[in-house]
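The other protein chains are all here in position, but one chain of the complex has been omitted.
Labels run A, B and C following the written order; every chain starts at residue 1.
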């Protein structure tokens, strides 16, 4: 169960709701995408001001003292609004700086993050690593005072507005080994760091980042040598948890909008909602959505008691169940809207695209099912 | 394309139709199952008399001079009637005796088969061999004048009324190797042959046969030592082809009967056929059935030009496509009939059970998909 | 997926485990292994019912004042988990989970006194008479009727799909007592019939796809029953039926626990079954993928059962979620039985009625774990038909969405 009390959680969710309904309409979102690549500084300022950036951080570090499950309400509403700001990316990356590493530069950076002035993101995925955060090929070769990093990270989310990046690298062990992975904090404009940014089809910002023998010192290393696997798994698990909540928010919205549309739209002189085949399709959209919502609720209620490896399994289950649910609901929402659902003009297609993106990020359902089998077979 | 002319084929199909409609009603079938384990001597006599047993054998051996594709019309109508007689088993086994081995005892046996007096079946499957006819573990150990056979065959169809069995055994090579497989012809009452017969849930007769060091001579060996793979593949491919035609006959019947039932049966005061969800279900039953029928038609038209390995691929494709089609059509026929479809009293459930049996025999769809991948990857 | 369990609950679990181990004899365990539908072999499950009653554990969800255990939800689940683990049959739902709670809620004191002790003790078995030959999922159109004649009703008509009526001594049923006007649900009463040996009652078992009788047709010809056999108000039987239905879905056995047991069995079998290329099926990633898909469905179902259990019944959400549980659970078990026959392959085609009969002493042909798989596959085709077909459930969900 969550750390914050119910009242605080409700207050937070209400404030997010007001923001999305008041300042993040579909038209606002379009404008934000056009003018700010979907990452408006004003919005980010609001996020900080409303305390959303502080939720899962200890009070002694200026946070609200909540935990990651306390952010799920925010994510769900962000799903409804298709918010493209880097909330998930920054929160899950920043959690790695706190509390164990809260000192010196790291503390300064975290303070800046909570106040909305600075951003950090986590670069984990590599070509062919699918959802496996331990499939690290990027090399960290020891040299005198520190390490030299060489390799490539892909699908790094929201580095556009970030000053720092956390990057996983391997100093020892074989590909996918738990031992031998390190986590480094470095500035995105450090020499040898080459960022190729691009917009994604869901309106979010992505980047591939190449590290051409980048020098890092040992003070930039977040754990003891080769011992970063636990932190990396944490970031992965927490990201998956938050993504699932966003997906539920989107799917609930699609069910609601599709039901509403079929009541008004007529074909052959009859409202679409009168056709039994479409009724059953919507019943199945409801079943898929509610299934994921229930699994998420149960997962959240068990999250804090679970150890890190257990959280990884819970997260994989969520993502594995999310895949088919998101695909079905997204596709059927488009199908039941017909041609208009295929257009850029209507929000439906954008929800669908965001769901598709969530499905493929951090490992798709197929990959997570493989991971789950390995766990139960082990 | 087939060897017999269209007129002969039509005549044959008409005669089978008359038999099924006149002497093989659902009640007749029940009686036949109760009194003759589904294998009435009278029926078999008819089969011989009408020439159905002679279709795919050379004229010089007393056959009609057709090929295996000429039996597909018979099998389709047998599907409609849920005929439980050992037609497929005897035909595909007897084809292995002809024409290369047509001499001496074999010729005598084949003559007896065509005249309906004798029967032979093929024992191929073993525990864990799934659909792979080359997965032979049954041992053929050379001893002086011949071999000693030790091992087990399962799911041997229709040995109840057969006097002889063809059995695949391995004298050399590793499990699933093409080389080193032999095919022996022996009497089912030979010493050391232990038959455990049982009825199957579809009304057909099955048996597990254990070979406890059974002595066979070299004259009982159908090919050169270790060289029976081609014949074995032939029996497997031809069985699959015939099974597919039976399945099409059943599925077409289920579509027809389900459509008819939903027009008369009412719920909430409305004929079931008026419910759009059930209409679409029937449309999908039609699509699955017609897909398989079309694939079968195309396969049959290409069969004779194809070499043995190519036939094996064509057969695997058929069986792999048959699986989901048969499952969907069978299940939906029961579902749309509701409770009554679940009873022993109505024919629907029996069609469903026969389809389920066909699905699982000679390797299910999953196994054949694996075989197909191995072929295209090779 | 188990989280830490409190010491107290662990002690309780051990207590349950010990009791089952000491009291479930081989016959009962054999019945557990040879259960191929939602309804275990009758004689053995009733024997087990009476043994549990001796311990006061036959009605784990009833209030204590009526002889229930008074256990909280975690204890109920632990009890069921241990039952599944040990492989004892689950008690038949008709008496304990269906008519019992309805009598507790709607019964007069006299009705409670008369009926509850026999249910609790496993002395009586109640059959359920809802469906009729021309009213499948459409209960409201039922025609079996009862006419008043002095201080009796006279029942004429028939019921079908009545599970285990040929074993039952009592029966609850819906009959039409009111006139033809108004909605078809109106004018229906909920009757408790004390004695099925009445000569006007004719019970005919129906052989199912699996070759055994489980359901029955029941015919009533001028059957006289006293007026006080009516549970709840006359003509208001629909309310009782609806209460019972929702109670059954929410408060009944956890499907997830039962289904997980089936998946375990399949995985064991796959570990012993060749894949036709020299390996074992359990090592085939395609099998593994299907297995995990289904395990995930079961986990998700468990989550939904949890959410539903904590939900206020009769709320706008509880209706569609109850239908969703029916749809998802029945589709899950159907898909599980499909995986089962796919793993078992052609050996599952042998018809082995004798080996399936408890106490027959007949050995199964082939793997014993495979013996039950085809009967389960066939029997479970009914899961999406009975108790309101899945089509009806989706109609209900759509209706609530479009409201």
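The rule we apply is simple: contacts are C-beta pairs under 8 Å (C-beta built on N, C-alpha and C of every residue); 3 or more make two chains touch, one makes a residue touch a chain.
Keep in mind the model is a prediction, meaning the values are calculated, not measured.
Tell me which of B:255, B:315, B:333 or B:358 is the one touching the absent chain.
Once the missing chain is taken into account, the touching residue is B:255.
Among A:163, A:199 or A:227, single out the residue that touches the unshown chain.
Of these options, the touching residue for the absent chain is A:199.
With respect to the chain omitted from the figure, which of B:46, B:150 or B:290 is a touching residue?
Considering the complete complex, B:290 is the one touching the chain left out.
Write down which of B:61, B:150, B:276 or B:343 is the residue touching the left-out chain.
Touching the chain that is not displayed is residue B:276.
If you put the missing chain back, which residues of chain B would it touch?
Within chain B, the residues touching the omitted chain are 255, 259, 263, 273, 276, 279-280, 282-284, 286-287, 290-292, 294-295, 297-299, 302, 305-306, 310, 313-314, 317, 320-321, 366, 369-370, 372-373, 376-377.
Take the complete complex as the reference. Which residues in chain A touch the chain that isn't displayed?
Given the touch definition above, chain A has residues 125, 127-132, 135, 154-155, 175-176, 196, 198-202, 206, 208, 266-269, 275, 277-278, 327, 331, 334-335, 338-339, 341-345, 349, 352-353, 356-357, 360-364, 366-367, 370 touching the missing chain.
Of the residues in chain C, which ones touch the absent chain?
284-286, 289
Everything that follows uses one rule, which is that only the chains that are shown with their structure count from here on.
Between B-C and A-C, name the chain pair that shares the greater number of C-beta pairs in contact.
Spelling it out, more C-beta pairs touch across B-C than across the other pair.
When the centre of a chain is set as the mean of its C-alpha atoms, what distance in Å lies between chain A and chain B?
Going by mean C-alpha positions, chain A sits 54 Å from chain B.
If you average the Cα atoms of chain A and of chain C to get two centres, how far apart are those centres in Å?
42
Mind pulling the chain B residues that touch 2 or more other chains?
Expected reply: 275, 277.
Multi-chain contacts in chain C: which residues touch at least two other chains?
391, 394
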